[in-house]
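Just one protein chain is left out here, and the rest sit where they should.
Chain nomenclature is as follows: A, B and C, assigned in order of appearance, with residue numbering initiated at 1 for each chain independently.
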Amino acid sequence: MAPTGAKSGQGKKGLLERLDAGEVVIGDGGFVFALEKRGYVKAGPWTPEAAVENPEAVRQLHREFLRAGARGVSQTPSYLSCKSQSEVKGIFRKQLDVFIKKNVDFLIAEYFEHVEEAVWAVEVLKESGKPVAATLCIGTEGDLSGVPPGECAVRLAKAGASVVGVNCHFDPMTCVATVKLMKEGLVAANVKAHLMTQPLAYHTPDCGKQGFIDLPEFPFALEPRIVSRWDIHKYARAAYDLGVRYIGGCCGFEPYHTRAIAEELAPERRFLPPGSEKHGSWGSGLDMHTKPWVRARARRDYWENLKPASGRPYCPSMSKPDAWGVTKGHAELMQQKEATTEQQLKELFSKQSFKSH
Amino acid sequence: MAPTGAKSGQGKKGLLERLDAGEVVIGDGGFVFALEKRGYVKAGPWTPEAAVENPEAVRQLHREFLRAGARGVSQTPSYLSCKSQSEVKGIFRKQLDVFIKKNVDFLIAEYFEHVEEAVWAVEVLKESGKPVAATLCIGTEGDLSGVPPGECAVRLAKAGASVVGVNCHFDPMTCVATVKLMKEGLVAANVKAHLMTQPLAYHTPDCGKQGFIDLPEFPFALEPRIVSRWDIHKYARAAYDLGVRYIGGCCGFEPYHTRAIAEELAPERRFLPPGSEKHGSWGSGLDMHTKPWVRARARRDYWENLKPASGRPYCPSMSKPDAWGVTKGHAELMQQKEATTEQQLKELFSKQSFKSH
Amino acid sequence: MAPTGAKSGQGKKGLLERLDAGEVVIGDGGFVFALEKRGYVKAGPWTPEAAVENPEAVRQLHREFLRAGARGVSQTPSYLSCKSQSEVKGIFRKQLDVFIKKNVDFLIAEYFEHVEEAVWAVEVLKESGKPVAATLCIGTEGDLSGVPPGECAVRLAKAGASVVGVNCHFDPMTCVATVKLMKEGLVAANVKAHLMTQPLAYHTPDCGKQGFIDLPEFPFALEPRIVSRWDIHKYARAAYDLGVRYIGGCCGFEPYHTRAIAEELAPERRFLPPGSEKHGSWGSGLDMHTKPWVRARARRDYWENLKPASGRPYCPSMSKPDAWGVTKGHAELMQQKEATTEQQLKELFSKQSFKSH
Partner (left out) sequence: MAPTGAKSGQGKKGLLERLDAGEVVIGDGGFVFALEKRGYVKAGPWTPEAAVENPEAVRQLHREFLRAGARGVSQTPSYLSCKSQSEVKGIFRKQLDVFIKKNVDFLIAEYFEHVEEAVWAVEVLKESGKPVAATLCIGTEGDLSGVPPGECAVRLAKAGASVVGVNCHFDPMTCVATVKLMKEGLVAANVKAHLMTQPLAYHTPDCGKQGFIDLPEFPFALEPRIVSRWDIHKYARAAYDLGVRYIGGCCGFEPYHTRAIAEELAPERRFLPPGSEKHGSWGSGLDMHTKPWVRARARRDYWENLKPASGRPYCPSMSKPDAWGVTKGHAELMQQKEATTEQQLKELFSKQSFKSH
């Protein structure tokens, strides 16, 4: 879990004021995956020590996402499985303390596979008096305990989350489909909450219930699955049309993906992000190319309808995910994860106290 | 063409000393493509004004490539078609002046589609008294005038290039195959030169003679073609085994690709790049993952043999390149390119004089 | 609809006696598609005039299916949409008369998209006093009126069908999944019926609710979708394990597909079909091949695990079906179909009276 302290932008309005006013808030992208590719984070533990060890690299990535139009900050996911509700909440409270000191605008509880745990996190975060957003890393089949998305959304909203949705684990259109089910659940239960999506930037039509981690390509051969900026246009439009107003990304998102959200929604938001100075809408910058057949690509319907080839004729289109559904022994594995994470956190904090960014 | 001034590293030895001593020199990656994704360069013109407008962003990208083990600097490609040899050489000389003032170690003439022009560039660069490397953006079929790779290499070496090879336009294994033909040509002609490769980080088995620009996915839907770090391992090994000692990358290369070259050749070079602190060799960092089937991926043969899926069942594996071979009117199109480029250069230099990095 | 008169084999036992005794009955394959490829049936009308015009060709195809282990005979599908129940039943009765004169063992009502119509057909066929089997051409989503498979099965069984299941329109594993839902419906309603599957021999994971007719490849470019004998082994085993005992095929099935059903179920049936004289189980006949790497393919796990390539790198894996769900004007279109079919039937019967085969 990642109760994340986030600043909702340079403006004076807070997140909820903005959402209540009908604004579109664009979330940022996938920090740990981007930093791994830049050489600052290790796949496996995925711990965010880069913020301490190489703050300039992290700062630069933030700058790029901000140029792309992102507001708000989300952070490294970590998920801790514990024995009792009070123990778990104790851990959440410890993490919360760090953020509260920074006087953040709002808090996000994200990357939960079980709605029960997410509810506990929301309850803790609410103690801060700040607005709370909560996202699960689930697909249309629901959480790992079998709770369907609609019910998950209702439970999170009732626990106090002002914004509910999904992040990570599934591709953009799957996330939109999942949030659609969430919305239907909220409407049916007559419960109000804003909606939020932060999908992967990878195509994952072949995922099982547990998401992309079980795909054989995770995490070092996901390249052929990377979505294009045009895939993001479709996602941003679909999310907007569904009523989602906090629209961002997770692992795999690079600044140009985030920029594509901002460009697709520029008519609604009535401005382009700074990064669009360097990006002709729908490929229009190609009209200056020397080759006439490349100039002919400087138009929307070309990119919208292109079915891009992989250049990999020896590779399939889809994979069978590795065995999921191992629920037995799950708790045990969680203990290992917890141990690992605590040790890593210790190392991190022994070097330097956590700094906001 | 891009007569590029490059510094061969922090050490005291120059490029040729290092190559003559049998060292492996690792070239860096694709600056303009990476900067486009980060929001600082515009696709179409692809001009490198980021170095002026956002020097910190460029500096950060350099840092990342250096962490990955890259030495030397390559730059934006530009190709100018002109009327006479003396005119062309005049333009080369103007560009050369900038680099000479910076007291660079060596110069690279790169991204030429016609060997004749590259020969002219080499002749100009040689006037500086610096070592010169020369690379063509050609595949196994040879340059656009029909000169086969072997003959191209001989002509470049005879013109004074100490290092010859290919850059851009084709994927890693195609570049190795092309340099193999170059080597065979040099051996047959009994001419000596070091070898160099700077391929795309995209799979392009379906390219025609003119390379990836004609692929329908260029430049905004190349994602499914992005090579993985494991593809780079194979490339680095194949290039090394062929005798190539200047091994780098071009468009599409991100720092983690460059790191993969350095990791593959660590036994020969006897050191790992700084970025490998954050990267377990062959995925070994996954041995700490909570799920046993993900831990099982922490081994070389898993990644070496994986055929990664695209997650795109509605897309093909290969594309037909758009019409190439339009040689008529080619000169004319070049004039347009020249115009465009000069204008852009003017804008750039009016802002600020060019700074080394 | 095709109320088909079928003879259940050379033996003396009738279909129901065999099924009640727990025997496996192997249905035959796809006559019209096979005859179209052999040059005797026209795609589009798909009328079975071959039985009149070229009886030897039809007889030979029957011989081949019988060698493969098929028992029983199914026939050309035709589906007539009419105004009232009594009109529709009148048409069924006219068709039934032909079969009754031939003293068939049992009757199959097959290829219905709406369960209501199938129920009417079953009611008419029951008047003959013969056992009746009924199959719908539906997938897991149910019939075109939205009735789910479980309910369809219950209604057919209650109307008097002793055997219920699916035929045509979907691939083998989809048909097994649909019959699984039918079985669950029967169990829940405490209604008894034998189960039956006659799937396509084409992979159709991308079908919508209306099946393979809407796929862009229908009917003249389905080749890349043709299932292998090994796909049929998996299908036969899955169907058997589900409790299906009438296991056959529909469009696309060739005699070697039917033989594969018989071979997979040979342990249970305790005999091999005659055609297996010419077929080593699981490719064992390859042990005589001259090349050692081909001999190495003479084993079950090789073929069971092979992911066969298409040899078509410019083609995708899946297609978007053409617009389905056009329910408006549906009745109108049906009238056209009816007209066409009546005219064709007239031509057929003017040539020669219908002969059994």
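Here is the rule we use: contacts are C-beta pairs under 8 Å (C-beta built on N, C-alpha and C of every residue); 3 or more make two chains touch, one makes a residue touch a chain.
Not measured: the values here are computed from a predicted model.
The chain omitted from view is touched by exactly one of C:Val147, C:Ile213, C:Leu242 or C:Ala266, namely C:Ile213.
Although one chain is not drawn, the whole complex shows that of A:Ala57, A:Met288 or A:Cys315 it is A:Cys315 that touches it.
Listed here are the subunit A residues that touch the chain not shown: 206, 313-320. With the whole complex as reference, residues 307, 313, 316-318 of subunit B touch the missing chain. Residue-level contact of subunit C with the missing chain is found at 36-45, 56-57, 60, 63-64, 67-68, 171, 202-206, 213-230, 254-256, 259, 274-275, 277-280, 283, 285-294, 297-298, 303, 306-319, 322-323, 326, 333-334, 336-337, 340.
To be clear about the criterion, only the chains that are shown with their structure count from here on.
If you average the Cα atoms of subunit A and of subunit B, the two centres end up 33 Å apart. Rounded to whole angstrom units, the spacing between the C-alpha centres of subunit A and subunit C is 47.
One inter-chain figure worth recording: subunit B and subunit C are separated by 57 Å, centre to centre, where each centre is the mean of the chain's CA atoms.
Across the assembly, subunit B contributes 206, 313-319 as residues in contact with two or more other chains.
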